[in-house]
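With one protein chain held back, the other chains of the complex are shown just where they sit.
The block that comes next holds chain A.
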Amino acid sequence: MEEENGELNPESGRASTKQHQEEEEEEDRKVVKFLDSADSYLDLFESLSSTLRQGWLELATARQSMGASRINSALFDLKYHSAATSLQVIQDDVKQPNFTLCKWVSIDNRNSSTEEAKFDENELFEKNSTNAQLRYRGTSEIQEKRPESNVSTLTVDDQIQKERSKSLSMFGTLVSPKLRSAQISFETALDTLVEMANMRSSLLSTYDQVHKDMASTKVDEKLIAQVQV
């Protein structure tokens, strides 16, 4: 029995060491993932700040060019209309919600469009989705379709341009290129905000996992200490 125990112990020892190493590596991976997420989040924060500053300055430049009476809050359209851009929150995992931005695809357009336009709008929907998972799936789908449907891609871009012009039309139809640049900057800022929301969600989820691992490591260490005593 003691010999049997003697033969068994080295193997189980090696197995537990290997398992311990794997656990440690997994914990390290989670910590690295957490730090990467935190770094990306801070980068996105800085990028957002810079994009917003640029957007506000471009807006001020547009006011300088077109005049204060042509660009002011009194011209905002208060008529009921569907939002040109919407945000979807997908909460498959309670602890890690996922945010998707759908730009320039208003419900009014979807309801009133023809068959061909609906196909174009679905392309638009997929193209403009900023969900991290859908992005890869959507991009590969679009890339597969691209050789066959370059024309539809161009039509989608035209549609996006039309929607952009439509939203700027509250300031007039002949607006300065600076106002259009400001619109692009704020649009980019919106994309960055959604990316930040997703990154923050991932960051918090990774933090929870690391925290849990640290807590379970402490419990294990306590148990080991008690056994040794």
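Side notes on the structure shown:
Just so it is clear, a contact is a pair of C-beta atoms (placed from the backbone, for glycine too) under 8 Å apart; a residue touches a chain by one contact, two chains touch by 3 or more; residues count from 1.
Definition applied: contacts and distances are computed from a predicted model.
Protein name for the hidden chain, per its UniProt entry and selected from "Kv channel-interacting protein 4", "COMM domain-containing protein 5", "Serine/threonine-protein phosphatase 2A 56 kDa regulatory subunit" or "V-type proton ATPase subunit": "V-type proton ATPase subunit". Here the missing chain is touched by one residue of A:V105, A:V175, A:A189 or A:L203, and it is A:V175.
In the complete complex, the residue from A:S65, A:T188 or A:Q209 that touches the missing chain is A:S65. For chain A, the residues touching the absent chain in the complete assembly are 53, 56-57, 60-61, 63-65, 67-70, 72, 74-79, 161, 165, 169-170, 172-178.
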